[in-house]
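Dropping the structure in here first, questions after.
The complex appears here minus one protein chain, its other protein chains still in place.
As written, the chains take the letters A and B, and residue 1 is the first residue of each chain.
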Amino acid sequence: MRSVTVVAAAAIVAMLAAIPLFDSPYLTTHFTRILIYMIFAMSLDLLVGYCGLVSLGHAAFFGIAAYTTAVLSAKAGMANILIGLPLSMLAAAIGALIIGLLTLRTAGIYFIMATLAFAQMLHFLVNDSDFFGGSDGILLLTGFRATIGNIVLLDLGNAATRFYIVLVATVATFVGLALVARSPFGRILQGIKSNEQRMRALGYPVARYKLACFVIGGTLAGLAGHLYVTLTSLADPSILDWLHSAQVLMMVIIGGLGTLIGPAVGAFLLIELIDQSAELTEHWKLIVGVVVISVTLFARGGLVGLALALRTRMFGLRASA
Amino acid sequence: MNDKRVLMETQALSKNFGSLAAVKDVSIQVFEGEIHAIIGPNGAGKTTFLNLLSGELPASNGVLHFDGRDVTGWSPDRLARAGMGRSFQHSSVFEDLSVRENVRLGAQTQFPKSFGLFRPAERYADVGARVAAVFGEVTLDSSVAARAGEISHGEQRQLEIAMLLAISPKLMLLDEPTSGMSRNETLELIGILRRISTKHTLVLVEHDMDVVFQLADRITVLVNGSVLASGPPASVRADSAVRTAYLGTE
Partner (left out) sequence: MQLSTFLIQLLNSLQYGMLLFLIASGLTLTFGVMGIINLAHGAFFMIGAYLAFQFTRFWGWPLPAAYAGAVLAVVVLGACVERTVLAPLANRDHLDQVLVTYGLILIFDELAVIGWGKDVQPAEIPALLRGSIHLTDMVVYPVYRLVLAGVGLLCAVGLYLVVAKTRLGMIVRAGSFDRSMVRALGIDVAPIFSLVFGLGAALAALAGVLAAPILSVSPGMGDKIIIIAFVVVVIGGIGSIKGAFVGALLVGLFDSFGKILFPTVSSLIIYALMAAVLVWRPRGLFGKTA
């Protein structure tokens, strides 16, 4: 990883860490949400940006984890994130394994549609079922804590505590994915994205790697989903809707595909864009729609791509891999 | 007559696309260590045949044996792992990755323990050593940071050979390796192929007759998907059917 990226990432983390110090519950909660979407967007970048798997159903794993958390809390009184978090990530991983096995048999648009369809299946499953709270979803009345035995280590009812937990999770996700990207495994994913036929001709069992990538990405989306419920205390069918999957895909492209830090920044940008546009006009969807189209058509490398192009212009350096 | 082992053999291998028979009942043998050329007019089914051998296309009929095993119906990656390497008519390289990374991905396959999740790929010394060795055998320069999509056509052809060297297959299937190359590049490649052939078996599809007669130990002539003749260059040259159908009409 270039030292510029490391410095930039460290600076961003430092700035973020200062947010609870402003003692504004709104600000802290707002940025907690942004961090959660950073995890969600980075997890999708592994699939789309590194391996070339365009999934329109990534919200499925976010939703599986969210609903697992909500159900465990509402029906079994499970409020301990030390147990709830691993369990919901495991549920997301299993979901990703099953859906991956079924969808990765297909390619191209069939794959896009298959992933979308499975997420829609889950959407209707929870929407039409009383157990999952129907169209209203599951609203939680108790908060979340980290407890070992009787000792409460952390109380997520406290906005600052919650923020720092999520910040740690976000940084850990970023570092973990960055390591994976540079690892032999990550290089294989990039090879698959670049030329799948050639990877096969070299002897790589491509299907296995795609599945592994899909499951890792799905598990991390589950991490985001679990944290989301600890923040909002609500799991409702809209988080499984294909429009939600499309939204996180937009975050990836706006930030810059395949750069990890790009999608994280993209999450921030899109959420801010939506929030600011919504304050400007109730028809904010128009603004977001125009932005997405423009970025895709004219600035496909996203923000990171623009930044790199700017750097090349300014310093005359050749932008190399 | 040679007592060399048969490395690869097809029996009545056929491929139909609907009612079009692209490859008809092809039975040939490839001996270990030889350079075997497949020639024929355009549309003779040579590339289709190669695709059948490397698993890119499933055969409609017939049997494929490789290295003593029946490998009919095996997928391309399984065949590659069993020791078959392939270059394509239109260079199939990783265009957005660097030249070095192209070869490194090939080299990595030889070191299964290197498929780690957290250590940087560059730190695996054995893979790096192999990459260096491969670049020693071709004239391509690994230090140039160019992406494979940006280098010249001839260099891309060389890169494909380099990737094959990296995976060191027992059998190399090369589809028109010299196509689009200049005279000099072709001579260079012939030299490289001759060197490679001391340790690998080569099957070449070629149009350039000079290349064929300089390199080939045995030649198979395909016309309209069927084998017209198969044997040492001298006997193929003398075969009257071949002369009429192919060489004679030039």
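Criterion: a contact is a pair of C-beta atoms (placed from the backbone, for glycine too) under 8 Å apart; a residue touches a chain by one contact, two chains touch by 3 or more.
Keep in mind the model is a prediction, meaning the values are calculated, not measured.
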item: Partners of the unshown chain among those that are drawn; value: A
item: Selected from A:Phe31, A:Tyr50 or A:Phe118 as touching the chain missing from the view; value: A:Phe118
item: Residue, one of A:Ala178, A:Val206, A:Leu260 or A:Val292, that touches the chain absent here; value: A:Val292
item: Touch residues of subunit A, complete complex, unshown partner; value: 48, 54, 56, 102-103, 105-110, 112-114, 116-118, 120-121, 124-125, 127-129, 242-243, 246, 249-250, 253, 257, 283, 285-286, 288-293, 296-297, 300
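Everything below uses one rule, namely that only the chains that are shown with their structure count from here on.
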item: Distance from the mean Cα position of subunit B to that of subunit A, given in whole angstrom; value: 43
item: Footprint of subunit A on subunit B - complex, ascending; value: 54, 56, 75-77, 80-81, 85-86, 88, 92-98, 101, 104-106, 108-109, 114-122, 124, 127, 145, 147, 163, 167
item: List of subunit A residues in touch with subunit B within their complex; value: 179-180, 182-188, 190-191, 194-195, 197-206, 318, 320-321
